[in-house]
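Every protein chain except one is present and positioned as in the full complex.
Labels A, B and C are assigned to the chains in the order they are written; within every chain, residues are numbered from 1.
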Amino acid sequence: MTKFDAIASRLEGQAIELPSWAFGNSGTRFKVFGQPGVPRTVEEKIADAAKVHELTGLAPTVALHIPWDTVDDYAALKAYANGLGVDLGTINTNTFQDDDYKLGSLTHPDAAIRKKAVRHALDCIEIMDATGSRDLKVWLADGTNYPGQDDIRSRQDRLADALAEIYAALSDDQRLVLEYKFFEPAFYHTDVPDWGTSYAHVAALGDRAMVCLDTGHHAPGTNIEFIVAQLLRLGKLGSFDFNSRFYADDDLIVGAADPFQLFRIIVEVIRGGGYGPANPDGHSGVAFMLDQCHNIEKKIPGQIRSVLNVQEMTARALLLDREALGAAQDTGDVLGANEVLMDAFYTDVRADLAAWRESRGLPADPMRAYAESGYQSQIENERVGGTQAGWS
Amino acid sequence: MTKFDAIASRLEGQAIELPSWAFGNSGTRFKVFGQPGVPRTVEEKIADAAKVHELTGLAPTVALHIPWDTVDDYAALKAYANGLGVDLGTINTNTFQDDDYKLGSLTHPDAAIRKKAVRHALDCIEIMDATGSRDLKVWLADGTNYPGQDDIRSRQDRLADALAEIYAALSDDQRLVLEYKFFEPAFYHTDVPDWGTSYAHVAALGDRAMVCLDTGHHAPGTNIEFIVAQLLRLGKLGSFDFNSRFYADDDLIVGAADPFQLFRIIVEVIRGGGYGPANPDGHSGVAFMLDQCHNIEKKIPGQIRSVLNVQEMTARALLLDREALGAAQDTGDVLGANEVLMDAFYTDVRADLAAWRESRGLPADPMRAYAESGYQSQIENERVGGTQAGWS
Amino acid sequence: MTKFDAIASRLEGQAIELPSWAFGNSGTRFKVFGQPGVPRTVEEKIADAAKVHELTGLAPTVALHIPWDTVDDYAALKAYANGLGVDLGTINTNTFQDDDYKLGSLTHPDAAIRKKAVRHALDCIEIMDATGSRDLKVWLADGTNYPGQDDIRSRQDRLADALAEIYAALSDDQRLVLEYKFFEPAFYHTDVPDWGTSYAHVAALGDRAMVCLDTGHHAPGTNIEFIVAQLLRLGKLGSFDFNSRFYADDDLIVGAADPFQLFRIIVEVIRGGGYGPANPDGHSGVAFMLDQCHNIEKKIPGQIRSVLNVQEMTARALLLDREALGAAQDTGDVLGANEVLMDAFYTDVRADLAAWRESRGLPADPMRAYAESGYQSQIENERVGGTQAGWS
Partner (left out) sequence: MTKFDAIASRLEGQAIELPSWAFGNSGTRFKVFGQPGVPRTVEEKIADAAKVHELTGLAPTVALHIPWDTVDDYAALKAYANGLGVDLGTINTNTFQDDDYKLGSLTHPDAAIRKKAVRHALDCIEIMDATGSRDLKVWLADGTNYPGQDDIRSRQDRLADALAEIYAALSDDQRLVLEYKFFEPAFYHTDVPDWGTSYAHVAALGDRAMVCLDTGHHAPGTNIEFIVAQLLRLGKLGSFDFNSRFYADDDLIVGAADPFQLFRIIVEVIRGGGYGPANPDGHSGVAFMLDQCHNIEKKIPGQIRSVLNVQEMTARALLLDREALGAAQDTGDVLGANEVLMDAFYTDVRADLAAWRESRGLPADPMRAYAESGYQSQIENERVGGTQAGWS
């Protein structure tokens, strides 16, 4: 049995949630470039996501962003998704695109606006009830642009109150995951800027409140795998938003900027018990999601590349010889321990993964399979007219 | 004579160019919040800029961005501006909002697209001829998002060729200023990411090509005043784009994030001969411009605050006791030299500046004067309907 | 009554602890430059600290670093200090200069070395009993240089166990403050790299365990005043290590690099109740300490400058018109709120502080008073021979 054979079974069941918005247009403040074939409706987004899953077997669920993906009948939407072989996943709140939220949402000085933002989250929980989603993901654009603009401390207190109100509305099998982000769109202070703040809030809320770690939301030089290890140790790592970055929140394809970092992150996920099936109570599983922008590359192959990157790094991480690693660590063999880790990273798993896919009825090379499938030209031909989906 | 009296005359003639786009809507990729009273036309932008100048005496010119500010008759536009007491200034090219430029403009792999971008710059030079503008400012969004996407080296060569073609079209009293930017909208590599690259290109072009230093376009921790000193030493500091930042290219009000840094920058400008009237040949003057976004604050008072910040720091920098400073520096008195510098920075010049303004027929407090002027409510009432100006 | 008069009484009792090691030699890995007059003994360090207090009235206590400041009789040392008008303060552990600690101390893979490090901390607590110190400050150099070198997760668990053992040895009126540091001397991962990690540990320990915030120990761009506000809100801000930085942990004079940041930090300290006398139980007061290196400037005036900087920014922060600020914040007046804050920062308090000092029998200008005191030439003449103190 090869080394790969020994870990092959652990690749089964790997599931990476796709964000519906990755299939819509996105860009920077300078320009959003449109692309032919981009979905006009949430159904078209789900169809594209289903295509990714069909070719990779890695992406069984799709996250929704409310109100971008608002529909009248979520049960029907779920049935539609199921018919395409996927399911609906995390529900994402959005309290950053209404004029009322210019100076904040859950932290706004005006109680009426905080109430509106809480109401939006409660509405999202109702959608979760309809879709059967486990996780409500809360990312806030809240913050200030100028020193003195608002009271940092009061905003934390308002935030705690608002989150408590939302948390109280969750059913026992639902979770709240609170995402943090270093900066942007606020430029002086952000109300949930780091894992410590997110952790302090979710610890105060209760067992079903967890931290969401977006890999692009850290200060330069931050050791992300350390945070992964710490949150798993504290029992509070709820989910990942995967992407990659060179500078700020670049939202590039996961693994594109620093593949070795992605490898180290997954090594710590596995080490800390965050990989594999959730505990029987269903509450402790870490959710793996993408949160990316394909500003210039094509959306569907961009998503295929992304889930493959996660899978390839997972295979490498699973190949890590933990016994040899532990032995080197325990004897203080710095170079030896590093070499064991690097050996796993440098192992080229691509051919083995291709064979593994074929043995499961999947295309050996999902990128090529997509290119040859004709799907891209089909959607470019069919999706004419209407308004392409984007961040609004 | 007070210390302030001794430097008061050197404040005369300080001129800070306003960007027309600062009066339009702006925001982040997440949301552009509109504001009542925002201009719908370039004329309305100029009117707002003229109001800033009227109240401060600091902003005699307005920079235009093409095609955002395209009009049929630039001579008429100039006459309109003159009628309001201001003039037209720098012409800014824009090669980042056309679909053709998704993968680059002056550096694009396709010669036809490079030609189109060069053509745009040549058109801008024609506008300069009509407006009497001295400076053509070239900022490029060019870069790549993924390693391998394009050939870094070839793009430099294409850039050099394109710039040479543009430079050749300038008349003897016109200049090209090449702006650099660390990142955004490109996230893997940017074609003009640092002052060294801009310098290498403008040095190759000739005497009338200069570097534009945008204070927000640097890596974390970069000592900007060093670059100012270096470019002045090399005779290549063409202009400033002032703004401030805590993180990336935040485009906050100049001096808002780190007033001491703004002070140090201006100290080096004065030290290096970049402050005051240009040399007789008219080619060596450093242009002081703002390039900011008032995403959440009101535009006109945002601009007033900005020019006042520059003026206040200029006054402090002029108060620097260079004799005492030099004496301390020459004797290696580290703390003494620092104290001389800090003494200038900590001197509260605001009351003196208020008196100085009044003595010149300007309001003592331009911010309050604007608030009491009724102009804001007037434009909010009058500018109804139409499409508010923004970044497109 | 002037504005300054209204806040003058709140400046009474401000106390900033001086680090004994600031008077010894320090430098970088490239070179430690010696200076004439540097102390050879802890008594000489205390004498220098007492001189700072004599001239400023701001520095009534001196922190010790063990084993750098080890003596046989701490009661005698305390009496010596008291005789000079100061007292002994925080006791700092040191588990980074023994060969055993090359790969860690409280987190070391070898239980025997962890035990040794714990033993050192327990010894420090015994010293606290003798000196009457309230705070045991634990800063760890623990971390790894290469990915894989040791198990990140296991090190956290070992750390938690070791801290629990140390904490258990504290008496009811003693506290443990756990300092975090982004990086250095470890370069891949640090075991306590951020406030979140320190907070998670001290929250697990109990009420008398608190976080120590060193202003130089953060990632680039980190909003430190936010952390101040957050830790005060969570009741876990134990102490400050003040210094300033442009790049990494530069350990420059507090306020030298970004005086506006120091102002904002103190504004949040006051806002959050961290300034002024401790609660009756004696456990909640935030300790203000310096932790700096005067690598090239003279040590004693370097310390004088530092405490003056803190005092000046405290005066400015106290001058903040919180009523006007709150009114502007509540109405969403972004520029107005910022202007209220900036007004306090820009107010030149130096003359008022000079008068305030004189009215209390202190020199108006402590820097000049030191220069004219003859103390520097005295110690340079007297302290000849022996081994100058440094970081070992």
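The definition used in the following text is that a residue touches a chain if its C-beta (ideal position, glycine included) is under 8 Å from a C-beta of that chain, and two chains touch if they have at least 3 such contacts.
None of the values given here were measured: they were computed from a predicted structure.
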Sole residue of B:13, B:83, B:276 or B:332 that reaches the chain not shown, by the stated touch rule: B:332
Per the touch definition above, residue among B:96, B:139, B:167 or B:182 touching the missing chain: B:182
From B:13, B:206 or B:221, residue that would touch the chain that is not displayed: B:221
Of C:72, C:99 or C:323, the residue in touch with the unshown chain: C:99
Footprint left on chain C by the chain that the document does not show: 26-34, 96-97, 99, 102-103, 141, 145-147, 182-185, 187-188, 220, 245-248, 250, 252-253, 256-257, 295-297, 391
Touch residues of chain A, complete complex, unshown partner: 220-221, 223, 246-247, 256, 258-261, 296-298, 301-302, 305, 334-335, 338-339, 342, 345-348, 350, 367
Residues from chain B at the interface with the omitted partner, ascending: 103, 109-110, 145-153, 156-157, 182-183, 188-190, 193-197, 199-200, 218-223, 225-227, 229-230, 232-234, 260, 264, 268, 271-272, 325-326, 328-330, 332, 334-335, 337-342
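Convention: only the chains that are shown with their structure count from here on.
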Maximum inter-chain contact count - chain pair: A-C
Copy pair chain B, chain C: interface residue numbering same or different (half cut): same
Rounded Å distance between chain B and chain C, as computed from the means of their C-alpha atoms: 40
Residues of chain B engaged with two or more neighbouring chains: 220, 246-247, 256, 296-297
